[in-house]
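Would you mind keeping the following structure in view while I ask a few things?
Complex shown without one protein chain; remaining protein chains in place.
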Amino acid sequence: MLAEIFFAYFAVVIVLTSILVIASRNPVHSVLWMLLLFFHIAGLYLMLDAEFLAAIQIIIYAGAILVLFLFVVLLLNLKEEIKGRPFSRIFVIALVLAIGMAVVISSTMKLLPPGPVGQYSMDMIRATKGGNSSIIGRVMYTEFLFPFEIASTILLVAIIGAIVLAKKRLRS
Amino acid sequence: MVPIQWYLWLSVIVFSIGVFGFLSRRNIIVIFMSIELMLNGVNISLVAFSHYLQDMRGQILVFFVIAVAAAEAAIGLAIIISLFRNKATAHVDDIDEMKG
Partner (left out) sequence: MQSSYADVARIIPEIFLTSLALLLLMMELVTKKKEFIGFIGIIGVVITAYLTLITNPGRAFSDMFIVDGYSNFFKLIFYLNVILTILISIRYLKIEGVNLGEYYSLILFATLGMMIMASGTDLIVIYLGLELMALSTYVLAGFLRHEIRSNEAALKYFLLGAFSSAFLLYGIALTYGMTGTTNLKDIASYVTQHGIAKNPVFTLSMIMFIIAFGFKIAAAPFHMWAPDTYEGAPTSITAFMSVGPKAAGFAAMGRVFFDALGPIRLDWVAVIIPIAILTMAVGNIIAISQTNIKRMLAYSSIAHAGYALLGLIAGGSEGLSSMMNYLLIYAFMNVGAFAVIIMLRREGFKGEDIDDYSGLAKRHPLAAGLMLVFMFSLTGIPPTAGFVGKFYLFMSAIRAGYTGLVIVAVIFSAISAYFYLRIVMYMYMREPKAEVELSTSAPLGIALAITVAGVLILGVFPSIVIHLAKASLLG
């Protein structure tokens, strides 16, 4: 029962803040609602026993990505922009499309067949020293070593790309 | 225990709100945030699946998604800044140098 109540709280806040993110006129407000949203998603991850991801969600999503957004919003100084229409002309079409998609996908979700059950049960995770984080680390560096290396290359490209695009002056 | 469908429905709602924001907003930064919403919607599904299937793959994938989202944010915001240097607008429909 307690779990359901917690879920209901997180779900309500997540849905409300997501609506506020896209409905706020001022992008700074959107970013701040997003911050609240990310904290509640992290809470949801804790309910699903994904402690490592809950931490990552706050450290990277809230701590790094959102701060970057905030920097850019403030850098661009959008005082004039806020006065215009926030939504484009296809507002109604977009609404119908999004609601239709939500209805179709959520009605198919009822038919989800039960998947296979793997080896990482809660008992097994509790019995492991270091818990969730230690298991993720072990899996990441053995089974998922190759994708991990690709991810590192992606981050390198992001560094190079951001510098090339946003640096003040070109040399040549 | 909360049924997995609850998580999946929540995930669909967040994803759809993201899609709606992407299609309907004019401000580039809010459009970009809508994409982040969509990714977070998918992440909720993945973590829920991972928990109910007792498998680590889903959580690993979420880790990669967060890494890619960080890279995407860096590049996307750099593109927005370089655009803003040439044309001081953040509305997508004002950006229409090419027509045809």
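For clarity, chains are labelled A and B in written order, and residue numbers in each chain start from 1.
Basically, contacts are C-beta pairs under 8 Å (C-beta built on N, C-alpha and C of every residue); 3 or more make two chains touch, one makes a residue touch a chain.
Please read all numbers here as calculations on a predicted model, not as lab measurements.
Visitor: Give me the chain B residues in contact with the hidden chain, please.
Guide: The list for chain B reads 8, 15, 18, 22, 28, 31-32, 35, 38-39, 41-42, 45-46, 49, 53, 55, 57-58, 60-61, 64-65, 68, 71-72, 75-76, 78-80, 82-83, 85-87, 92, 95-98, 100.
Visitor: Residues of chain A in contact with the chain that isn't shown?
Guide: Residues in contact with the chain left out: 104-105, 108-109, 111-113, 115-118, 142-147, 150-151, 153-154, 156-158, 160-161, 163-165, 170-172.
As a working rule, only the chains that are shown with their structure count from here on.
Visitor: Touching chain B in the complex: which residues of chain A?
Guide: 3-4, 7, 11, 14-15, 18-19, 21-22, 24, 27, 30-31, 34, 37-38, 41, 44-45, 47-50, 52-53, 56-57, 60-61, 64-65, 68-69, 71-73, 75-76, 78, 81, 84-88, 90-91, 93-95, 97-99, 101-102, 105-106, 109-110, 112, 115-122, 132, 135-136, 139-140, 144, 147, 151, 154-155, 157-159, 161-162, 165-166
Visitor: Can you list the chain B residues touching chain A in their complex?
Guide: 1-2, 4-10, 12-21, 23-27, 29-30, 32-34, 36-37, 40, 43-44, 47-56, 59-60, 62-64, 66-75, 77-82, 84, 89-93
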